[in-house]
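For this view, one protein chain was removed and the others were kept in their places.
All chains are identified by letter, namely A, B and C, in their written order; residue positions are counted from 1 within each chain.
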Amino acid sequence: MNLKNKRISDEDFFKEREEVLVGWPTGKEVDLQEAVDYLKKVPVEKNFAKVLENAKNAGITLAQPRAGVPLIDKHIELLNHLSKEGGADLLPSTIDAYSRLNRYAECQVGIDESIKAGRAMMNGFPAVNHGVKGCREVYESVDKPLQARHGTPDSRLLAEIIHAGGWTSNEGGGISYNVPYAKDVSIEKSLSDWMYCDRLVGFYAEQGIIINREPFGPLTGTLVPPSMAIVTGIIEALLAAEQGVKSITVGFGQCGNLVQDVAAIRALEELTEEYLKEYGYDDVVVTTVFHQWMGGFPEDEAKAFGVISFGSATAALAGATKVIVKTPHEAIGIPTKEANASGIKATKMVLNMLEGQRLPSSKALEAEIEMIKAETKCIMDKTFELGNGDLIVGTVKGFETGVIDIPFAPSKYNAGKIMPARDNNGAVRYFMTGNVPFTKDILDFNKAKLEERAKFEKREISFQMTIDDIFAVGKGKLIGRP
Amino acid sequence: MNLKNKRISDEDFFKEREEVLVGWPTGKEVDLQEAVDYLKKVPVEKNFAKVLENAKNAGITLAQPRAGVPLIDKHIELLNHLSKEGGADLLPSTIDAYSRLNRYAECQVGIDESIKAGRAMMNGFPAVNHGVKGCREVYESVDKPLQARHGTPDSRLLAEIIHAGGWTSNEGGGISYNVPYAKDVSIEKSLSDWMYCDRLVGFYAEQGIIINREPFGPLTGTLVPPSMAIVTGIIEALLAAEQGVKSITVGFGQCGNLVQDVAAIRALEELTEEYLKEYGYDDVVVTTVFHQWMGGFPEDEAKAFGVISFGSATAALAGATKVIVKTPHEAIGIPTKEANASGIKATKMVLNMLEGQRLPSSKALEAEIEMIKAETKCIMDKTFELGNGDLIVGTVKGFETGVIDIPFAPSKYNAGKIMPARDNNGAVRYFMTGNVPFTKDILDFNKAKLEERAKFEKREISFQMTIDDIFAVGKGKLIGRP
Amino acid sequence: MEKKKIVLGVIGSDCHAVGNKILDYSLTDAGFKVVNIGVLSPQEDFINAALETSAEAIFVSSLYGHGEIDCKGLREKCDEAGLNNILLYVGGNIVVGKQEWKDVEKRFLDMGFDRVYPPGTSAEKGISDLREDLGKRG
Partner (left out) sequence: MEKKKIVLGVIGSDCHAVGNKILDYSLTDAGFKVVNIGVLSPQEDFINAALETSAEAIFVSSLYGHGEIDCKGLREKCDEAGLNNILLYVGGNIVVGKQEWKDVEKRFLDMGFDRVYPPGTSAEKGISDLREDLGKRG
């Protein structure tokens, strides 16, 4: 393979750019120099990177919802509701699923049908179709920083349009927006496309405009063991830094065991900073995001509030820079703006009550942090080795060989050989380790933890445990006991 | 004073009993021997003491709502809704405020007006007016153990009627159901009346029937420092044990700092067991109850869910045997049965997710436990000293001298000289210590903690801080910052 | 100028003491002379205190849900006692449960209260209304 982890040259970038912008007519609206001027006028309180950095320094946790509807005026109404009524600190624009596959013509159908039906027929905001103009209209109508949240393997045109539109953050990455979201996209292709997105942000940084980038930590949202999620975060952070990104938010989706979750956020932050330093990226600001439970939710709204609030408490106790908020409608469908605001309100109440409080350092917490770090290091070392020191090559080979392996992912480029299950305290462990290159100590530890549970439940460790765990939270428990 | 902490003799008890039972016509319905036979048929799963003991052994936290309406059929409907739809593990019957003052004639007006108006005109279930028959009707129509929850300085007749009615737990105590609830009742009088209630439970115990008793830990629910609450719990536990009570649940109302709250529950449980052992009560089963935030609530229901869920998480992490559940209507009024059930559902979701998880032992937690124990010991020692070894005498004198002092209590027998405020992490500390006999170390510690906050907020430690703290949770924060 | 006198108390069998202490503090701070009869106060205590001190207004709190029963007839008793036109304010959680505020307010206005406050009203709101109402009377 040709792809290497190296800053894209200006020549290559601008050549690629020409192809990208013709992907849809709105591409013509992007004029980089004009965009730089526009972005220079973004005030501090509407710059995603700055708001995150300030929160990190102040030691507080910000709340951000997910939200997006197809039509611009409705989308503005929605975001303002979430900001003013809900009290969101950061605003999203969730992009619809057609855009995520670059099917902009289908988006147009969705927009038209939504206008006709008088209700949203799409699950997000088709930013590319609305163009720079539409994105700026949204940006100018809200009072908080804006970020695109999606799941797009090839988000190059989207990135061009949203950033020129005044949106100062883009979620995603070559692994995290491919493997959980796509079936047929090669890792090499998505890494390459996200290199472009990162380079664009790097370009802006060179013009003095800091735009935030956020790898999608939860991946499939389904029992992803912390170390595997952290590996993808570190890799995407390193790749982004190489392209000149200066503000990176690494993320993790709640697993449900408080100590493990806090340990994961701590390990994620520390390791990302260490790796960035080790590879010579000294001026990157690293912040963290904790996602409230990303798996199947209970249908009952009161129970959903319980899940939401527990996630908020964990985020605060972990000291995450921000928390992504779920809603009481999660199990059923895209929330109304009221339901969405109520999720934010419950979240902020808990964050406010826990402001400044942290899970105290303890032997149990330290041990969990060490275990997560040790697991992560095994995978990272092997990945670098597979790439002969090149992280892109290593990552592609890592997936090929199953050294990196995301449970329940739809991608055919993912080995799908590891299988997670909860231990007797609800922490997520590796039940089948596939080709993940763990030391014997780590393998033994995972096994012992699961055997403890098996013994307690008087059954064998088996795939049935995993299935039971997948349904457990939806049914009102953390652990899927028989 | 004549009152001493000594088991009431049978003679005195039965003499007093005659006076008690004529307090209202329904007193005639109580026939102790018949009641013993009735209670012997209570199955394990409907015996409050047994269900608590089993939960303690299993290490799980049970959820109990508050609830009570004036009419029997509506009350039964309510309790069944909370049990079946809400998933409550233990059932309450909250007694109305007229009954609490023994104004049974006014209760009758309330019952009649409620029938006339077609809606509840009273804030609880008037158990004395409904008599043994009414209480049994309730008991027989539900599937979980029943407890009376009230705030009655003189609950003797109530105790007679509910226990004969099959209710196997009574909340309250000579301090905790006087000082926060009454203005003019002397401590001596309420201690004496609660001696009777405890003796009644002791009498049943001698017949082989274990009834649970629960001191009301939260007191005024308003910034009560942990050690002061724990002192009242220990005293009431010791007094109850002297009368032969064998199952005691000591309680504590959430303050909001996670580490302090967990420390409080741990200290409460350990100290109560130690004191009971020290004074020779070896066969008492001690369990704990954690009350979700007892102060002013936010009006917004989503925020209320946040408060409720955070309290549930604390209860679980502390390993409390049960948690008393608030509702999303708390700030406004007595909840509908639906709102009440939704509070339980949010609570149980969090308890289930945290089942088996505990706040790990840490230096911070141990230090907080030690501080609470040291403060408690100062007050307990002085109380015994004031009473020349007699706890009843000591308690009465303790209140007279302000050695025991409950903030914001309406009772004129309470000194009202201490004033609490939150420190910079939200833990409740003594800001004015009145006559509470703390060592210099403890005084310095409390002061230093509050000065940390004062410095952070750039203002003096003052009553304004306390006021700001009182309103803070209602306004969506824990600490009342300027 | 002499301080205006306000009778303050929590009516009926109601023991909620915290709001009462805060109102006392805030009214005093705002320059009123507060006659605080405290919690668990029958109607008679309010009236006697108002008579004894020639108060301009009575602040009734009811938190525990029995407000409707407890407040009934207070205006009439005030009139009988010769407390003509004394300002009667009521606040707290004055009815049982979450009810439509418009209806609740009307029921209490009909009972003869001059001002009726929903849950969570700040002391400041009561004080500014009081200043306005007293101002009108001169």
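By definition in this document, contacts are C-beta pairs under 8 Å (C-beta built on N, C-alpha and C of every residue); 3 or more make two chains touch, one makes a residue touch a chain.
Predicted model, so just to flag it, every value in this text is computed and none were measured.
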I'd like the shown chains that the missing chain touches, ordered by label.
A
Among A:Asn54, A:Ser186, A:Thr336 or A:Thr401, which one touches the chain that has been omitted from the display?
A:Thr336
Full-complex touch with the removed chain, picking from A:Gly27, A:Gly110 or A:Gly202, is A:Gly110
Cross-chain touch to the chain not pictured, restricted to A:Leu32, A:Ile76, A:Met432 or A:Ile470, is A:Ile470
Check the options A:Ala35, A:Leu71 or A:Ala120 and report the residue that touches the missing chain.
A:Ala120
Residues of subunit A in contact with the chain that isn't shown?
97-98, 100-101, 103, 106, 109-110, 113, 119-123, 151, 180-184, 220, 222, 296, 299, 329, 331-336, 339, 408-410, 463, 467, 470, 474
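Here, only the chains that are shown with their structure count from here on.
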Which chain's mean C-alpha position is nearest the mean C-alpha position of the whole protein set?
B
Euclidean distance of C-alpha centroids - subunit A vs subunit C, Å
55
Would you mind listing the residues of subunit C that make contact with two or more other chains?
none
Which subunit A residues reach two or more other chains?
none
